[in-house]
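For reference, the structure I am asking about is given below.
What follows is an incomplete set of chains from the complex, kept in their original frame.
Letters are used for the chains, namely A, B and C, taken in the order the chains are written, and counting of residues starts over at 1 for each.
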Amino acid sequence: MAISSPSTGDLLVILRHPPHGSSWLREGLDAALVAAAFGQSVSLLFQGDGVLALAKGQQTGPLGQKGTAATLDMLSMYDIDSLHVEETALERFGLEAKQLQLPARIADGDSISHLLAGHRLVLTF
Amino acid sequence: MRYALLVEGAPYSSQASHSALRFATTLVARGHQLVSVFFYHDGVYNAARLAAPPQDEPHLYDAWRSLHAEHGTELQVCIAAALRRGLLDEREAERHGKSGHSVEPPFELTGLGQLIDLGQGVDRLVTFAP
Amino acid sequence: MILHILNRPPSSSLAYRDALAAMAGNDRLLLIEDGVMGALTSQVRHFQEIEGRLFALREDLSARGLEGQCDASVLVVDVDGFVSLTEEADKTVSWF
């Protein structure tokens, strides 16, 4: 699968929180989906603990708490394919890009700051 | 054993309420008694009677009510933490001259002293924080 | 024996440092919620000093797809085991 990865666009959503423990990740993904539905070009950066959003094999939480794995599958339906994942965070958790639920481009320090500079609006979650 | 839980996280914002409810049903299933759940800090938002979560997500408010109905667990809400956050029962609403209320039984507004009483009166107090 | 409960990962929060500083030699630490990220082989070094007394909640590992990456040195318990740990302890202390 080809990974397109423009470092410019209307909105960059930075996802720094892991799934299940809080609603940050879900609320950040919701903001990305809404912007895409409005026709904006949206990029996602999974940074820090947020890279665990891309872990395979996620399930529902206690009491059937939904989690976010299913929402990730909707990204391509909304034409959000500019996905970036922080290299140092992957290394921190011993993850490799090929183990992820979705293809994402590896982002090092320089490419992260280029992502921020290249988008009109940056929201952190 | 006699247990009490202290819940300090807002529902749907942190996993605290989910974890506490899961722990609650498990400890009751193991034959323990869950005397009370005390809500403090942002945990008081669990008592918001108008909560309307999406149908495909857990209904935490109803889950607390079920816990009370099935096991007699008291649902105690710190009154000082609640008032400033807009959680008033009918009596407090009247006292503050507000029309309408946001908390109703089985949730009850109570003083922080109840938490201290619980902490000393039960065998185990377990805290679920955001 | 005290059961300490930690729900923050060492990869973003230093709450684990306060918990470890407060633990006596026979106390236990249970990782729950986002705290289970500390049980990964890549993260468990933060808890080296309490090896053999470090627990992680199975359901929270599974929900995150992390059960397979949990380090072998970590004692994995389900919620029933969580209740059991609170029975065995004199009291519990939560760190967040």
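Here is the rule we go by: a residue touches a chain if its C-beta (ideal position, glycine included) is under 8 Å from a C-beta of that chain, and two chains touch if they have at least 3 such contacts.
If you're wondering where the values come from, they're calculated on a predicted model, not measured in any experiment.
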For the full complex in this file, what are the copy numbers of the chain types, given as a label formula? A x2, B x2, C x2
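In the analysis below, only the chains that are shown with their structure count from here on.
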Centre distance in Å when chain A and chain B are each reduced to the mean of their C-alpha atoms: 34
Rounded Å distance between chain B and chain C, as computed from the means of their C-alpha atoms: 25
Any chance you could list the residues of chain A touching two or more other chains? 20-22, 61-62, 65
Listed in rising order, chain B residues that touch 2 or more other chains are 15, 19, 22, 130
Help me check something: in the complex, which residues belonging to chain C touch chain A? 7, 9, 11-12, 33-34, 37, 40-43, 59-60, 62-69
Contact footprint of chain C on chain B as seen in their complex: 1, 3, 15-16, 19, 22-23, 26-27, 30, 32, 124-130
Chain C partner contacts - residues on chain A that touch it in the complex: 16, 18-22, 48-49, 52, 55-62, 65, 67, 69, 89, 92-94
